[in-house]
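Note that this complex is displayed minus one protein chain, with the remaining chains in position.
Note that the chains take the letters A, B and C in the order they are written out, and that residue 1 is the start of every chain.
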């Protein structure tokens, strides 16, 4: 099958949905002529024009807020906030409006909006352009949180997100946008709340998200040679969360590592650990080890950034603790 | 000893610090003549005047942002954001500036600022005035997060917070402000990162914060009669976090319940659970049970709000799962 | 202005006043839970504005929103049921006063976050423009809201998009206890319109005809594609910030000030005129008033008899089921 990058897979999904549903439009900073800071919307303004692919003022509150309004008014906005780091600037709109409108008005209104954000540390962008605090969106009820790691998942999940009547936070990881993989040309969707076993194994369950999922696969392959069999599971959506798939794996392996690029404390790795400690503790043969980002802002200096970003090395160390 | 309410204890601490350090000042919405939405700053404007007790415009970004600036300029601001629910409106200032300035400028600047916020659900205030998502402040490196439950702790910890050179999020729980307790008239401080065993016990470790700490004590007393011995621990500060005190208790009891009013997923209860699952799993004789708020926005209707707010009943159910 | 319209205006204002007075009574007597913000004294603004609207038009409201909902066509009984937290309320008891919505008549919600509706309204207007409908949006908020970042970004984006939104500042001189002079340095808040390149105007908000005239110009321009506008209506709230506020607003306001504004009562003003011009008789007015009282009693009965939501409703409408 044809191989395309995650970026191209997203672009394909946007194009499809813009073509097939007049109510779909996109706005955000620099998504038009520039095609977005990470190129995901490249070319769309040429095909769909400036009424549907809209460059906005530098106003994140308005970008998200008016996105919500457009959804209430019957459209299906796909809104881009360039970096997750800028979502604190519009957090009220996300947490107090987007997430709650459906509930607090007793189900009367729907907010069928997708908020696309880029997460992750890469390329020495320092403290304000390297964060991954999407666990906050998992914490707050009312939002769907999607974290694809492969081009295939990205396309299918973005299609599902745009079709959904719920507000969706769609998280794209910087270190994955250029990753290539097989992606059907046809339209398809992937349901929310279905994890995928990306690699089967019997000794250790390794739950990993986005960029760390790829690191996990590499480590698992290497350790195969050392006769350690690692099962790698990608949750794909953090909310809803498919705990069953993980529980089944833990039942088999008895050992769990969770790797997520968020900061450790109160992050997604902690949540998954707590879920298992609450419901599956009797199956565990060892501690639950979390892999994540150290408790500091992201430093600029290249060697520090390297030490900061979790990856293969950190996963290997976690495995050592279990075998 | 004299008994005063948590509100009065905070007021006393503010008064002391305003008296003893010229650099201390307070600002926020309605903290002057009105004395704050929960009365904590009552009377201060009469004693210290409108240059030090400042009513601000309805501008949370500016309130926090200019607070940071004042701290950089050599003052020691004690800033009030009326409800935690309004912090998403100024989250950029908290997450991207207040928390990071010291680090990202290589230690050159300090932000000795206290941000006081009110948390918790009470009194049918519905979805936008009932939240407790302070776990996000624990997630983000650079902030101290303080959650007192008693008048004694509140006064001592606020004194420590104002004296600290770190940025502090000081969380006051609605359902505790009127609780009375013994408080010395003299000045004293309580170090960050020291949990307190509020009640000793041998069967179950029950870690509980703020309002739930009081519920926990009640349940523990009741169950004493049924010969279940519960150790109640109040972390008092969520960051830095005193895991040792909890580990020691778990070593003794082998059973752990964590009760925190945040939403469950990626909340503080999950974090504490994960800490123990990572470092103390061999001591556990049962699952780690989390008590928190259901995964929904806070409903308005009284019976629904009652079902929503975690309390004695939820703690009792958690205990049932362990014995 | 024909007489029929002026009678409608009087009726509309009396209808709001009757509601606010009744629910205040019920609130103080303990029948209504939560907290609510009365618009007594400000009735000319919603009535003057909504009389310019057509059926399909939209309305976004603030925390002080009963008058807006009523003027757009909200019915006493469903509002009362909502205030009682009953399942038959507009928001099924989930919302209460701060989260009224009645989508069927275009009311897209009151809002507990000050300024929260402003950017959302821009997006609703965008949907209207995008769908080539001629529905306009009226967005109400207080003077305090004009100090928020959401105001700035929302109005600017509305101007850039040239969407049909009429922004109405209900300047009642205070944000809770904070008087205008501590909130900004402006005489007329409508000067801010120039900061967005949109028309702005300040009117006597206690003169329903003046409000109507200004709103009509703005609505007609917006409907014809002329873009957004900002109208400041100067007014005053008679009561405390919220029902049951200690001393009903006297902590931070002088009795003389309140009295002088009561002199400018928008209802008395129009009533006196219509009586003097013999357009209505005292008897007509009494009949209206009796009608409202009757309707209110029915509403109270309806609210009383209505069931509370079931406990199972707690987790309903957090998410919409995916197909």
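Simple rule for what comes next: a residue touches a chain if its C-beta (ideal position, glycine included) is under 8 Å from a C-beta of that chain, and two chains touch if they have at least 3 such contacts.
Quantities reported herein were computed from a predicted structural model and do not represent experimental measurements.
Participant: Since one chain is left out of the picture, which of the remaining chains does it touch in the full complex?
Facilitator: Per the touch rule above, the missing chain touches A, B, C.
Participant: Sort through A:74, A:107, A:191 or A:294 and give me the one touching the missing partner chain.
Facilitator: Here the residue in touch with the unshown chain is A:294.
Participant: Tell me which residue among C:149, C:164, C:249 or C:309 touches the hidden chain in the full complex.
Facilitator: Counting the whole complex, the residue in contact with the absent chain is C:149.
Participant: Using the touch definition up top, pick the residue from C:77, C:192 or C:269 that touches the left-out chain.
Facilitator: Touches the omitted chain: C:192.
Participant: Would you mind spotting which of B:26, B:78 or B:104 touches the chain that isn't drawn?
Facilitator: B:104
Participant: Which parts of chain C are in contact with the chain that was left out?
Facilitator: Touching the missing chain: residues 147-153, 156, 159-160, 182-186, 191-192, 194-198.
Participant: Provide the residue numbers of chain B that touch the chain removed from this figure.
Facilitator: 25, 51, 56-57, 59-75, 77, 92-93, 96-97, 101-110, 141-142, 144, 160, 163-166, 191-192, 240
Participant: With the missing chain put back, which residues of chain A would touch it? List them for me.
Facilitator: Within chain A, the residues that touch the unshown chain are 29-30, 32-34, 37, 55-61, 85-86, 89, 123-129, 294-297, 299-304, 307-308.
As a working rule, only the chains that are shown with their structure count from here on.
Participant: Would you identify the chain whose Cα-based centre sits farthest away from the centre of chain C?
Facilitator: Centroid comparison gives A as the farthest chain from chain C.
Participant: Would you mind pulling out the distance in Å between where the CA atoms of chain B average out and where those of chain C do?
Facilitator: 36
Participant: When the centre of a chain is set as the mean of its C-alpha atoms, what distance in Å lies between chain A and chain C?
Facilitator: Their C-alpha centroids are separated by 40 Å.
Participant: Taking the mean of the CA coordinates per chain, how far is chain A from chain B in Å?
Facilitator: Distance between chain centres: 30 Å.
Participant: Which positions in chain B touch two or more other chains at once?
Facilitator: 85-86, 89, 126-128, 294-297, 299-300
Participant: Touching two or more other chains, which residues of chain C qualify?
Facilitator: Within chain C, residues 91, 93-95, 99, 111-113, 149-150, 318 contact more than one other chain.
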